[in-house]
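Structure record follows, encoded as structure tokens.
One protein chain is absent from this view; the other protein chains keep their places.
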Amino acid sequence: MDALIRTEGLSLSFGGVVAADNIDFRLDVGERLAVIGQNGAGKTTFINICTGFLKPTRGRVWFDGKDVTGMEPRHIVRFGLGRSFQLPQLFLDHTVRQCLEISAAARQGRLSFFKPLAQSVNRREIEHTLELVSLRERGSELASSLPEGQRKLLDVAMALMLNPKLLIMDEPTSGVASEDKHDLMATLMRALDERKVTSWFVEHDVDIVSRYATRVAAWIAGKVAADGPPAEVLASAAVRREILGTA
Amino acid sequence: MSFELLMLAAADGFSYAGLLFLVSLGLTLIFGVQGILNVAHGSLYAFGGYTAATLAIWAAEKQAPTWVLLAALVLAALVVGVILGGILEIGLLRRVQDKDPVLQLLVTFAAFLIFEDLQRLIWGVSPYSSTEVVSRLGNFDIFGITYTAYQLLLIPAVAFGVYLGLLFALRRTRLGKQIIAVTHHREVATALGINARKIGLIAFIMGAFLGALGGALAAPTTSLVPGVGTDMIVLSFSVVATAGLGQITGALITALLIGLARSVAVYTVPELEVAVPYLIMVAVLLVRPNGLFTVAQARRI
Partner (left out) sequence: MARLFDIRILTIAGSLLCLILGLAFPWSKTPIIVGLCFGIATLGVAAMVRAGQVSFGHAMYACIAGYTVAFLARAWPQLDGLLLILAGVGASLFAGAIVGVFVVRYRGIFFGMLNLAISMVLYSVIGKFYAITGGTDGLRINRPTLLGIEFERAGFETVLLVGTLLAAIGLGILVQRYFQSASGEALAGIKTNETRLEYLGLSARRVLWDGYLFSAGLVGLSGALFALVQGLVTPDIGSWLRSGEFVFIAILGGSGHAIGAFLGAAVFELVKLFAAAYMTGIWQMLLGITLIVVILVAPEGIVGLLMKKSALATPRRKSPWGTRREENKWTP
């Protein structure tokens, strides 16, 4: 299989804290990776480095065969990477539909100057995506009016509109009521399957991890402590002791 | 440029930097606590100046002793700082606290427009000045030049005294620590039981007083005309932005830098006198986008 993303000796430390410690990592096309680990273990930092938001002190990152080390996020995104955030990054003064329209327009590269936004994107695609993340009824409302769970969905949908090869989701279910978490994940996975997007999500809920992931990587203190099939990783001693607290 | 001219320029710049620092300090203090860049700060400078000149002229007519003349300057600044500062904060800024930062800025611009006309209504358009206190304090010789003690000793001494006093107050007193807490994190400070509203008002009045004090101390050495506030506000903006918003020691160093550069320009390339501070600011911001003394922080996502 082809490596979609690959890192070699990736390290980052700030002010004496080692946030990424010599990480060698690869993710292949078609995988569905769950990343687990305690807060501060370096999960988001690793995403930030891979997507160009932070620059590593050492090591390299390849995305889809291209060396993207030190590039700006916008350039890496153009190679086919989408990302959603732990704190949803939305255009809060725009409507839900407009948020998706801006995404769709951005995918085309050149933004038009005088053609109305709604007309410069594929309307059907927008409606379909809204449907997919169950936001159709709220399409004309302001993004700022959405509750947290729907903000998360919109955040993911904006990344999906880019038709990425890889979608990285940072804690898609955090801040969502626990009874809604499975619905949300099911919705997201349906959307990802439909477009055959490789995915990587950070998650704390073991239930969700074992249900939706094909592979689990466990982060401890800036390192990948365990990596493999869900059952295996979740059963490993280090993970049980350091992350799940069940040992 | 002869040595004498250079010394004259240095003396001018040093004295001017003192005034500039006082005004900028007030501006940066208010920004730190309230998060608002107060455009009306220039009006506080002008009102401080005019009020001080009025009081000083009256006191001089009554043959008051020198210390009374000096006290009149400080009193004028206090009155202006408390009254105008209070009106601005309670009457205006509180009402826009939750609004867009653009609107908060514009509200202070509106206040500036109002004060500008108010000042013209009260004091007219003819130049205003009261140099009595400067001549009473006399001149002295240094490095081959003769300069007034008021400008070369008193103003810098007051400025530096205010700087030390403020640093001490912020670090050592209860009120100062509360101000710092509100500056760093308003919500957390409130949660800890600090009355952020009250602290905001106090800090605003302190800042307003400093702006007015700058004007009051300038009054005996310049003639006040409509527009003095305008010149001062844009200049102190440039000091605060060059130093980095909320930087107190930074404002001191930047005020010195800009004050000296400006007066050297007056003697060498007078055409650029007004432009020099802004050229410095543009040059600094190109290299350090958040100002000379600000440590950039990454946004969490």
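Should a chain be cited, it is by its letter among A and B, assigned in written order, with residues numbered from 1 in that chain.
Here is the rule we go by: a residue touches a chain if its C-beta (ideal position, glycine included) is under 8 Å from a C-beta of that chain, and two chains touch if they have at least 3 such contacts.
Small disclaimer: the values here were computed from a predicted structure and weren't measured.
Which of A:Thr69, A:Ser103 or A:Thr187 touches the hidden chain is settled by the complete complex: it is A:Ser103. Annotation: of A:Thr57, A:Gln89 or A:Ser210, A:Gln89 touches the absent chain (contact as defined above). The missing chain, though absent from the display, is touched by one residue of B:Met7, B:Ile57 or B:Leu118; that residue is B:Leu118. Although one chain is not displayed, its contacts with chain B can still be listed: residues 37, 92, 95-96, 98-103, 105-107, 109-114, 116-118, 120-121, 187, 230, 234, 237-238, 241, 245, 270-275, 278-279, 281-282, 285-286, 289-290, 299, 301.
In the full complex, chain A touches the omitted chain through residues 39, 51, 72-75, 77-78, 82-83, 85-95, 98, 101-103, 105-107, 109, 111-117, 120-121, 140, 142, 144-145, 148, 158-159, 162, 171, 174-175, 204.
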